[in-house]
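Reviewing the structure listed below.
One protein chain omitted, others in place.
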Amino acid sequence: MALVEAHHLTKTFRRPDKAPGLRGSLTHLVRRRFTTVRAVDRVDLSIEAGEAVAYVGPNGAGKSTTIKLLTGIVEPSSGRVRVAGRDPHRERTANARQIGVLFGQRTQLWWDLPVRESLALLRDMYDVPAATYRERLARFDAVLALDEIMPVVARRLSLGQRMRADLACALIHGPRVVYLDEPTIGLDIAVKDRVRQFLRELRADGTTLMLTTHDLGDIEDTCDRIVIIDHGRVIYDGTLEQVKDTYARQRNVHLQLAGDVALPDLAARFPAAAVHAGPNPGEFTVAFDKAALTVGQILAGVIPLAEVVEVRIDEPAIEDVIRKVYAGELILSPAPTPS
Amino acid sequence: MRLVRVYRRSLGAHLRAVLEYQSDFWLLVTAGIVTQSLGFIFLSAVFARVPTLNGWRFEETVLIYALAGLAQAAVPLFADGAWLLGSLVHTGELDYRLVRPYPPVLQVTSHQIGFSGAGDAVGAGVLLVWALSRVEVHWTPVKVLLGLLILLGAVVIRIAITVATNAIAFWIPSPNPMFASAVFQIGELARYPLTIYGFGLRVVLTGLLPFAFTGFLPAAWLLDEGGAAWLGLATPVVAVLCALAAYAVFQRGLRRYESAGH
Partner (left out) sequence: MSVKAYARLAGTTVRATFAHRISIGLGTIGVIFQLVAMVALWTALLADGTRIGGYSLPEMKGYLLVGFATGIVGRGLGEHVMAERIRSGAVALDLVKPLDYQKMRFAEVLGGLVIELAVIVVVGAAFVALAGPVQAPVRPDLLLLSLVAVVPIKFLIIYLSTMLCFWTQNYHGLAWTRTALTQLLSGALVPLALLPGWLQTTAAVLPFAAITSTPALIYTGKATGTGALLLIGYQFLWAAGLWFLARLAWRTAVRQLTVHGG
């Protein structure tokens, strides 16, 4: 059985369905109507130990709600979820010991206390042995530069400092599974780098990660698997490479050629591709499907025509795929989930 | 026990944080003392006009008032965080507390410390000493031990009622503890001889919201007065029941918890 297992996980909310204004409120008194919102709709998820999964989707897709279901904060309306064999909602205490959680938009620091005290309180709650605690803090300090913020009261921390502290809080007890909800939101690039480095180290330790984020840099840097969710449903579940290979197959090769080459001649060489001329003489772009042509083939086709001065190849970014999914341009068929 | 140790550390951390605001501390302590004194003034004004209240003398009535006040003082001192439950639920701040291996209800109650409780304790304590010196109690070592046990029971009952009434926030979302405040105010009524109230009110204050066990019944037992004196002895049992009920309400509420947006 996988470390994190969700089967047909569903969460519905009842929202009062009433017109705006006082009349609406009064009417609602008499005729109570509710709409049912399916925030999470029959989600199946299976995460093995050591994996790093990116959980992606537009705002309101159900990402945070899924995390809350997986961590036991919210009770599922139907379906089941098990983390290391335990139901996180019903076996709250046992589950809590093996997970770490970070909500990027909220802090778990005690507002009026210095960071050091918050960490000490958590140490007590989690029963972390003193030596382990010190050792971990030292490790965290190396990447997150904790020492400089330890004596600072939480209220006075900047966003970047707060996030670093919250990361330490989430991991002070060495959990097996870590859920991160928007861990880099609002951070500047320097802090983002630190956070990503921290996550890489976690992965190296074998910690299982689940990450929701809008920052695609986080995904490319940290995760090897991506699950895309929209309107509460999983619409894609596979490795990053698979996503790119399946849905981001377009490559662009930018060529700078010496000599006189006419566009139609070049284009005739690659009937399967789209060839465009660049603004300057000798500049051409070949847009092709990776499955149909390789870069080698393109170069082999060009060299007899003219000397290749420069070559530049555009790699597909996950961004392009996600953007298309968000815009509804791409209806993905779920890849078979590895089980 | 680890449970207690962590609780103490949590309260202690807040204590230190709040002591930073010195004016805050003295303001609240004074407030507590003033509140208790006002009750005493009210009683003396009433008893200046009448010799007894349903057979209860001035000093005996003050005894009831002081016992209830002492029990009440424990709530802000040890479980003040309960009043913030509505706000925590409303903003979704409860989330983090649900993923730590420590009972969420205890995390909530230890979230804040209210120094008015110290003032309440001082004020009520003074009144208690004053009253005890003027009433007839047949003191024995057993009586002292039982008395302390009953006082502890009264404290637990008050905390349990505070937690349970604040837990209504899980069902009726509101950032303000209006219902809990109202019940708290009702509890103030139980600081007087219950015999003055009609049967209905007496049943409510004994069976439904057992405030009677936080002042009147313990006092009645102490003074061996009235037919219901033996009920005072049941206070510790009622306390256990109240604690269990409050815990159950809170747990049931957690199942309904929907968190908040992001």
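For clarity, chains are labelled A and B in written order, and residue numbers in each chain start from 1.
Everything below uses one rule, namely that a contact is a pair of C-beta atoms (placed from the backbone, for glycine too) under 8 Å apart; a residue touches a chain by one contact, two chains touch by 3 or more.
Owing to the predicted nature of the structure, the values given are computational and were not obtained by experimental measurement.
Enquirer: Among B:Ser10, B:Gln112, B:Thr214 or B:Ser259, single out the residue that touches the unshown chain.
Expert: B:Gln112
Enquirer: Taking the full complex into account, find the residue in B:Trp130, B:Tyr197 or B:Tyr247 that is in contact with the omitted chain.
Expert: Of these options, the touching residue for the absent chain is B:Tyr197.
Enquirer: For chain B, which residues touch the unseen chain?
Expert: Spelled out for chain B, the touching residues are 18, 21, 23-24, 27-28, 31-32, 34-35, 38-39, 41-42, 44-46, 48-50, 53-54, 76, 80, 83, 87, 112, 114-117, 168, 172, 174-179, 181-186, 189, 192, 196-198, 201.
Just so it is clear, only the chains that are shown with their structure count from here on.
Enquirer: Looking at the complex, which residues from chain A come into contact with chain B?
Expert: 13, 64-65, 68, 71-75, 89, 92-97, 99, 101, 103, 105-106, 108, 110, 112-113, 117, 120-122, 124-127
Enquirer: Using the touch definition up top, name the residues of chain B that touch chain A in the complex.
Expert: Checking each residue of chain B against chain A gives 2, 5-6, 9-10, 13-14, 16-18, 20, 92-93, 95-96, 98-104, 255-259, 261-262.
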